[in-house]
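So that we are looking at the same thing, I have put the structure below in structure tokens.
For this view, one protein chain was removed and the others were kept in their places.
Going in written order, the chains are labelled A and B, and every chain counts its residues from 1.
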Amino acid sequence: MKYALIPLLPFAAFLIIGLFGHWIRERAHWIAVPAVAGSFLLSLSTFNDIANGEPIRVTLYSWITSGAFDVNIGFYIDRLTVTMLLLVTIVSGLVHVYTIGYMHGEPGYARFFAYIALFTFSMLMLVMADNFLQLYVFWEAVGLCSYLLIGHWYDRKSACDAATKAFVVNRVGDFGFGLGIMLIFVTFGSLQYDQVFGHAALAEGLTINVLKPLGGEWLVGTLTVICLLLFTGAVGKSAQVPLHVWLPDAMEGPTPISALIHAATMVTAGVFMVARLSPLYNLAPAALDVVAVTGGATAVFAATIALTQNDIKRVVAYSTVSQLGYMMMACGLGAYTAGMYHLLTHGAFKALLFLGCGSVIIALHHEQDMRRMGGLKNKLPVTYWTMVIGSLALAGIPGFSGFFSKEEILAGAWAAGPLGKTLTVVGLVTAFMTAFYSFRLVFVAFWGESRVDPHHADHIHEPSWTMTMPLIILAILSIFAGYFGIPHFIEPVLQGPAGHDGTTAHDGPLLLKLVAIAMGIGGIVAAWVVYVKSPGLPDRLAEKWRQAYDYSFHKWYVDELYDRTIVKPTVDLANGLWRKVDVAVIDAMVNGVAAATVRWGRAMRLVQSGQVQHYALAMALGAVVILGMYLLFIP
Amino acid sequence: MATLSFFYFGSVIVLTAILVVALRNPVHSVIALLVMFFHIAGLFVTLHAEFLAAVQLIVYAGAILVLYLFVVMILNLQQDDSYQRQVKWGLGLGLIALAEVIAIISKVALPEEPASGKTAAGEAAETIAGNTETVGKALYTTYLFPFEVASLILLVAMIGAIIMAKKGIMGPEEK
Partner (left out) sequence: MVPLSYYMILSAIVFVTGVVGVLIRRNIIMLLLSIELMLNATNINFVAFSYYLDNIAGQVFVFFALTVAAAEVAVGLAIIIALYRVKATMNVEELNLMKW
């Protein structure tokens, strides 16, 4: 029963604030924060239960029983789940507290709390799901919350567009996800995890003829198809290439949700899903390769874009995409434990970075362009130091949590065959770029001369304790999360594929570790050289490699490509259909009926001439016709 | 002899009927109608319906026609200018209707000769009873109720006519 309370407390907060927000208004945090805190404490208690015992299975409610289709609402809580529970409740709780300061005085204060409470509920239910349909439903629910929260300031058109974009792009991925679930049901006859995982080995030999609708023949393993379809959902949700386009635009939403949803929790649902479904993925090596390559490509792709962005939140957003790629890559190479470990540490320091950005933005009165920052080191000390800690963790500097998780990934990748070795090199290049752009942010925003708008320059001050306390807590976690021994905790649950020898960072080659550290430090030094030591160098470099700079700055023109090939034809088709079918045919028919009635009425009206002899004529005509018919038809 | 009288009366009836409809002057039409009534009465006599012939003359020619003449002259009607616009329609329909009716009539099996009972015993009975007496007997026995109703109709018509024609009923007094 207490396990049900974990998600239900935030849900109750959502209901209360949602229904009574009009009267609650600025006091909404008194309801939301205790609810999330309660969830956190219950999650700790659950951690205790799991750490010492068996996984927990709870069936709450028999939802659908329709012939052979049985779906329940239930929980399956094992070590993987409980670590996610802790991550979600901690970050959500800290974001709740941060929001008290960030959204202070805003008109949508209560609404915001209601939505993040709803999001917390959905995320917890997703993580604790014990069957695919529940996973899918709450997958969509977190997408919905993301939409609601990105568009929180709904009077801004850019925010509404960004919210729609996020939802639509997610739906593209979720379409594949839905198909995957249907295929699972067709193959296994059930949607429960334990049933599907238990029989997974039996389905290894099954194949599907993929080209059947086109009359061709290409047999692909059923499990491979299932895993690939499910992975498309992860591509959408976790912003992998090519469905990454929504995440940078999602920065239109308030910074707390960028931290909560687009750094620590929702986007990690994709990685979580791949890890949770590892029994299936382990039997579909082709799918795993696709996952790994997609992850690696995403990691390096997004890192290149982050190098040149000027909006402080965009840099962190692309950084998130890149790190998600890292996690996917790890999972795809069989190192699920490493991927999840990085997910957890990343959750801490990325949320920290986002919240730090939020602090800067608030201090500068909603200024987000880094070119108008600078010299904030002394004016925002807490923010500065916590952001430095977060950036160090992100760059993988030894001693910080990010170092440990990145080492796990690189070691696991190196041990995973030739593909793994290739992707390790990709990962190292990305590590260099990651360090570079994260410290570019630090140097440009906090060091140097102040380029702040003089109007605001005088009242720059550290925000209230509600905003700085979460920063400090996350900074502490960013440092010490590496020492908790998370991989050992999760590893028993996440077996790699057959043939993977479960290499951990301890067993990896020493040279690899040193190169990774060198990449990290090298990135920082390079950023220092470019942005601190030689002013004017960035512009000269940009000129020298103009084309590369343009590609990077314009996000490799992916959005423009999509716009031209997908969006514009769809909009044109819709317009065409509207004009040619809806207006010209359907409306014309309806209006035509009305017009015809009017015309007919006008004609018929003329029969009423008021003259008796006309009526008599009509009668005579009728009599003649009847007589004629009698003559013709009767005898 | 019988056929000759039928054709004479029949043709004059048709002729005067057409004249009634075709003549412009209302008084002329009424006169033509009068002639038609006389010949109808003659036709009735050939059909051994003497009572009806007499009634026809008294009521139709004597009362109704005179009433028409009265009204025509009181209202001092001008001559009709032309026929109604739907003359062609009317004539066309009339001819078609006539053709249809004749077609229908020719299909039906109708007696060629009057009922045989008439010629022998019927004639004998008639000379005893006479047309008037026969009609009277039927009226006052079998058809008594309709007879009384008919008198009521006449009463109502009389009252109605008086009220309608009274001055001041329709609108204000003499303009």
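Everything below uses one rule, namely that a contact is a pair of C-beta atoms (placed from the backbone, for glycine too) under 8 Å apart; a residue touches a chain by one contact, two chains touch by 3 or more.
As the structure is a computational prediction, the values presented were derived from the model and not from experiment.
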Chain not shown, its touching partners among those shown: A, B
Contacting the left-out chain in the complete assembly, out of A:His22, A:Lys157, A:Lys544 or A:Arg605: A:Arg605
Residue numbers in chain A that touch the chain omitted from display: 605-606, 608-613, 616-617, 620
Where the unshown chain meets chain B, residue by residue: 2-3, 6, 10, 13-14, 17-18, 20-21, 26, 29-30, 33, 36-37, 40, 43-44, 47-49, 51-52, 55-56, 59-60, 63-64, 67-68, 71-72, 74-75, 77-78, 80-84, 86-87, 89-91, 93-95, 97-98, 101-102, 105-106, 108, 110-115, 117-118, 122, 131, 134-135, 138-139, 142-143, 146-147, 150, 153-154, 156-158, 160-165, 167, 169-171, 174-175
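Everything that follows uses one rule, which is that only the chains that are shown with their structure count from here on.
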Complex contacts: residues of chain B adjacent to chain A: 84, 86, 89-90, 93-94, 96-97, 100-101, 103-104, 107
Interface residues, chain A side, partner chain B - complex: 613-614, 617, 620-621, 623-624, 627-628, 630-631, 635
